[in-house]
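Quick one: this structure, given as structure tokens, is what I'll be asking you about.
Every protein chain of the complex appears in place save one, which is left out.
Coming up: chain A.
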Amino acid sequence: MDVQLLQDSWWPMWRDAILGTIPLALISFALGLVLALGVALLRLSSRRLLSGIGRVYVSIIRGTPLLVQLFVIFYGLPTIGVTIDPWPSAVVAFSLNVGGYAAEVIRAAILSVPTGQWEAGYVVGMSHARTLRRIILPQAARVSVPPLSNTFISLVKDSSLASLILVTELFRKAQEIAASTTEFLLIYAEAAVIYWIICTVLSFGQDRIEKKLEQYV
């Protein structure tokens, strides 16, 4: 094993993980969650048109590969005059993707809150929107932490796909080093270890948040 190469590549890869992979995942996840809440509310709407829009959106996102979504945005849109840089392209694609998957999680979480909680909100004088915000969503948030954490961890790993649209992140750095040194096994295994460390830390964080939220219910 080439220990020197391992040492030389370790920090450059971490650097692109910290400057590329992690912020890409964080920003996309945050935007995706906002979108997901909106889509979940569309799907829960009693107006058929609105719930239909939500359902079609979720269906498209979940029924097509993330890599294809990335390529449509980065390589496809320029042919109709919409050119987006690699980084924002990746953010758009990942946010839309999270928006589809997390919408289903949030919808299920909202439905899991007993009807009596809605009624109690109405009885103390709250409107539908205020009951949703102050009574239902805080309880739904607790239920959705485990599945949403899984969505986030998946996103961290899936962000490696952004290397295919030229985004500087961990896996792209690994590809560059591997190509120039031809030490494919060593470098890709090293990249795998870094992803694994990040995801393990995230799992610990997930446990702690869940324990904290358990206090209330």
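Just so it is clear, a contact is a pair of C-beta atoms (placed from the backbone, for glycine too) under 8 Å apart; a residue touches a chain by one contact, two chains touch by 3 or more; residues count from 1.
The rule is simple: contacts and distances are computed from a predicted model.
Peer 1: Assign the chain not included in the display its UniProt protein name, restricting the answer to "NADH-quinone oxidoreductase subunit J", "Tryptophan synthase beta chain", "Cystine transport system ATP-binding protein" or "4Fe-4S dicluster domain-containing protein".
Peer 2: "Cystine transport system ATP-binding protein"
Peer 1: Which one touches the absent chain: A:L31, A:L77, A:A108 or A:M126?
Peer 2: The missing chain is touched by A:M126.
Peer 1: Of A:G52, A:P65, A:P88 or A:P138, which sits in contact with the chain we cannot see?
Peer 2: That would be A:P138, which touches the missing chain.
Peer 1: In terms of residues, what is the contact footprint of the unshown chain on chain A?
Peer 2: Considering the whole complex, chain A reaches the absent chain at 114, 116-117, 119-120, 122-127, 130, 134-135, 138-139, 142, 215-217.
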